[in-house]
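Here the complex is missing one protein chain, while the rest keep their positions.
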Amino acid sequence: MAAGTEIDPSADDAGESVTATVVGGSGFTGGELLRLLAGHPNFEVAEVTSRSKAGKSVGSVHPPLRGADLRFTEPDDLESVDVLFAATPHGVSMGRIDEFFEVADTVVDLSADFRLESEAQYDEWYDGHDAPEYLEKAEYALPEINRENLEGAELIAGGGCNATATILGLYPLFEGGILEGDEQIVVDVKVGSSEGGAGGGAASSHPERSGVVRPYAPTGHRHEAEIEAFLGTSVAFTCHAVDMVRGASATSHVFPDGPVSKGDLWSAYRGCYEDEPFVRMAAGGSGVYRYPEPKAVAGTNHAEVGFELDPSNERVVVFSAIDNMMKGSAGQAVHAANVALGLEEMAGLEFTGLHPVGAP
Amino acid sequence: MAAGTEIDPSADDAGESVTATVVGGSGFTGGELLRLLAGHPNFEVAEVTSRSKAGKSVGSVHPPLRGADLRFTEPDDLESVDVLFAATPHGVSMGRIDEFFEVADTVVDLSADFRLESEAQYDEWYDGHDAPEYLEKAEYALPEINRENLEGAELIAGGGCNATATILGLYPLFEGGILEGDEQIVVDVKVGSSEGGAGGGAASSHPERSGVVRPYAPTGHRHEAEIEAFLGTSVAFTCHAVDMVRGASATSHVFPDGPVSKGDLWSAYRGCYEDEPFVRMAAGGSGVYRYPEPKAVAGTNHAEVGFELDPSNERVVVFSAIDNMMKGSAGQAVHAANVALGLEEMAGLEFTGLHPVGAP
Amino acid sequence: MAAGTEIDPSADDAGESVTATVVGGSGFTGGELLRLLAGHPNFEVAEVTSRSKAGKSVGSVHPPLRGADLRFTEPDDLESVDVLFAATPHGVSMGRIDEFFEVADTVVDLSADFRLESEAQYDEWYDGHDAPEYLEKAEYALPEINRENLEGAELIAGGGCNATATILGLYPLFEGGILEGDEQIVVDVKVGSSEGGAGGGAASSHPERSGVVRPYAPTGHRHEAEIEAFLGTSVAFTCHAVDMVRGASATSHVFPDGPVSKGDLWSAYRGCYEDEPFVRMAAGGSGVYRYPEPKAVAGTNHAEVGFELDPSNERVVVFSAIDNMMKGSAGQAVHAANVALGLEEMAGLEFTGLHPVGAP
Partner (left out) sequence: MAAGTEIDPSADDAGESVTATVVGGSGFTGGELLRLLAGHPNFEVAEVTSRSKAGKSVGSVHPPLRGADLRFTEPDDLESVDVLFAATPHGVSMGRIDEFFEVADTVVDLSADFRLESEAQYDEWYDGHDAPEYLEKAEYALPEINRENLEGAELIAGGGCNATATILGLYPLFEGGILEGDEQIVVDVKVGSSEGGAGGGAASSHPERSGVVRPYAPTGHRHEAEIEAFLGTSVAFTCHAVDMVRGASATSHVFPDGPVSKGDLWSAYRGCYEDEPFVRMAAGGSGVYRYPEPKAVAGTNHAEVGFELDPSNERVVVFSAIDNMMKGSAGQAVHAANVALGLEEMAGLEFTGLHPVGAP
């Protein structure tokens, strides 16, 4: 891809080789991380752990890695590496964080364990926190809104996929002064089945999950906490499971106090995203793909963001779409690590997607 | 179903036989009407017209009717029947309505041609109206909110599928005094591909339509006009195409002025729907199907309605799901005809759905 | 359907009321049985057992039955009824068969426990048999090939879905003398995810099962035993999982010894199926649905059967499609029970399907 070739030289310039361990590599996000690191010009995977799959080849679990000569190891006695990526369930990293920092200078956690800013928030939204002293040093893994703080960061906290889609859609309205924070905001999210992880279970079995438009966490979704933290305002948030595997799509309905023109909106979004390598604008135009769609970004680290203006009720409808496993998880983590380590931002993340593609 | 009627003694007992013609029988809603009429204990299909398929057997176009001995005829020179169902594109019925009433005492139109109350609305939302004098006598085909007026009605106007789902979800909040009409209402609809009809076209081709969460009529959707007409208030309405064939699901986010309890909500909904044969409540509980889902009503004339309360932002989230081709079109038309003609309300509409079922 | 029976006068006229118990009612086939029995003019469900769901309403597990006033009970101490339907996993019925006959005159087993004719076959294909003395009295539940024996049968053995599709496709070639039994027969089956049952598991989780064309039991599929038993010849059998929920489609490639014309094929198939209420022929013609498709029979007890002739290699390609949960399981069981008890063959099975429908 054009962008890819641009940054190809970095493979040689930087020359820099970074060793990495993936803790919890048998799940979906772990596999995605491994795929990205294997194709990254700088990272070298030293170790991949999985208690359940220890000894098995990663290719037997993740088909795209069938070629790779890599096996899962037990998650104990970790080797020393430059960067440790934790793709473990919520609650694991907070318990092992000291241990992680003993073997790595930089820790990138893809769970919810370091996303929020205070122990109080974990008491309110989760079951408290085991290592609150680390919360202050953790940086939210979204370069579009947190790039400066990510540079040189030692602890990176991956964002939630639904929160990421929502924040990327609404952020420019606050930055651009179109929203103040006291307006009514309704966010209606549609998400794919990969969000449920590799576990299975009745609700996510194919017969029960296929073809659904299923209210899922209709209220009180934990990602609200992140959105509130980064936008500085609460939102009315509802999530639906729909029939796709990868993807999260957020439709945000907002009602600015004053009149707003399309020009105002364009300048607000351009102001934030013009130079962002992983944000594509899609707001109208002709053809089939006029607005953001998860389908258009499946397998990529790109987010699509767009909007429409509803004069009849002074509403701005904001659409934002990502691949929940990429921009919403593993891709975001690699992007943030690239920034933290001073590597080329797009390194390992050049894939721009497939057309046509189905329920990816 | 042809076979079904053969063996259905009720067809004889019930006695009353009603002759019916379907104008425009080769489309999806036309086929659905034929399927329902063939299995109906009272209706007898006299004629099915289709300009494009004239001479072909209906079974060659609609597989479920492969058994039936019925062929499409030219749409001109219609026979006299008791009831004429028009499943033609918007704009056709308003031009032929006089002709329709010459051959039938009762006309049921499934298009948008007689849904709205005034010529002014057609000027605003459509391209005007050719027979505005009929608008006053037309009755909206939703017995749940219009049963009395439908009894004995001569002109029945089918509702839009997205409007039907939305109205059924919100109506009890107004009836129950929980909403007054001046509150903010955001309606986020997800709809299946059958809504696009049998035409095809690039956007609805399988490769482009599969796996989508595609903003579709993000603002200014014509169904808003109906919703406004029957709820007496406007809504902020956005529609998305998702990967299913049958189904429309409306998630309505409302913000009552005063405090509301689940008990208040239950009594409002029970008050409206307790005795409705085609409305099922689903609001929480255990298992996989805790809220309304189009999947659960696919192929049926049932609507599922439910809600959840969000204390954090004093929001009521209302979920309503229907099969856009049944409760949202052909099933609703037969239901309304049953009421208009004094037949058993559920006649021909007893099917309660399949479990499990996929992207139905 | 509770509501359905209320309004179905035939329930009274037909008079004869048959009490039935469903043992193992929380699985997919159990739910399908309950749906069919609830809508049947003669059957009255006395008891539905489920160890895991005892006490819960059937509607909480099977949404189409949300209206019904029926709860799961413990599977012990069964009441006396006319007919007992067992929808339990393989191996359960053979252990409880004496007990079943103590409470019912007629037992219909949907598992594999009584499908085969001899203990030797169970030793070869399964893990032996606990009650071989019952094998002789068991009748295979396929009226199209076994109607006479089913009349008055006390023990009815449901067929396997893949075997049923295959047998219905090939049977006329043997009956019509086009195949002798020594020819090469290759059967390539495609089946939906409901065949895997309600259990779930990694391979049938939506992310892993969606969009597959997955070789599944590429060789040695147990259904081969049934096919061999009823066609009197073995077949080269391979099964694939594809992306649908309901449906089994068998493509059989056969190579008759002598020359065969389309006329020969039509007379062979018409000879067997002309008067069969649940077999539809589809062999060429125009339009989209020219050959059998699972989509066209989803939710119905109908089988579609068709063929094409390949002059270049003297091959006959036979296509047969069913809904694995209906004609391949619960529908077949009710059909066989209707025959065994002398009820109207199509009673409770009139539904002819939906068009369009997705991955049903």
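Letters A, B and C name the chains as they come in the text, with residue numbers starting at 1 for each one.
Quick note on the criterion: a residue touches a chain if its C-beta (ideal position, glycine included) is under 8 Å from a C-beta of that chain, and two chains touch if they have at least 3 such contacts.
Please read these numbers as outputs of a predicted model, since none were measured by experiment.
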Using the definition of touch stated at the top, determine which of C:G152, C:P218 or C:G271 touches the missing chain.
C:P218
For the chain that's not shown, point to the residue among C:V103, C:V186, C:A229 or C:M281 touching it.
C:V186
Full-complex contact with the absent chain, from A:S194, A:T219 or A:S249
A:S194
Which of C:T164, C:S249 or C:T352 touches the chain that is not shown?
C:S249
Contacting the left-out chain in the complete assembly, out of A:I167, A:V254, A:A282 or A:A303
A:A282
Touching the unshown chain, subunit A contributes residues 1-5, 8-9, 11-12, 28, 31-32, 35, 38-41, 56, 60-68, 192-194, 198, 244-246, 280, 282, 285-287, 289, 293, 295-296, 298-300, 350-360
Residues in subunit B touching the chain absent from view
28, 192-194, 196, 198-202, 204-211, 243, 245, 358-359
Over the whole complex, note the residues of subunit C touching the chain we left out.
184, 186, 188, 190, 202-203, 207-208, 210-215, 218-220, 224, 234, 236, 238, 240, 242-244, 247, 249, 251, 253, 255, 288, 290-295, 308-310, 312-313, 315, 317, 319, 321, 356-360
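Going forward, only the chains that are shown with their structure count from here on.
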What chain lies closest to the overall centre, CA atoms only?
B
Here the gap between subunit B and subunit C, centre to centre from mean Cα coordinates and rounded to Å, is 33
Centre distance in Å when subunit A and subunit C are each reduced to the mean of their C-alpha atoms
45
Give, as an integer number of Å, the spacing between the C-alpha centres of subunit B and subunit A.
39
Residues within subunit C bordering two or more other chains:
28, 193-194, 198, 245, 358-359
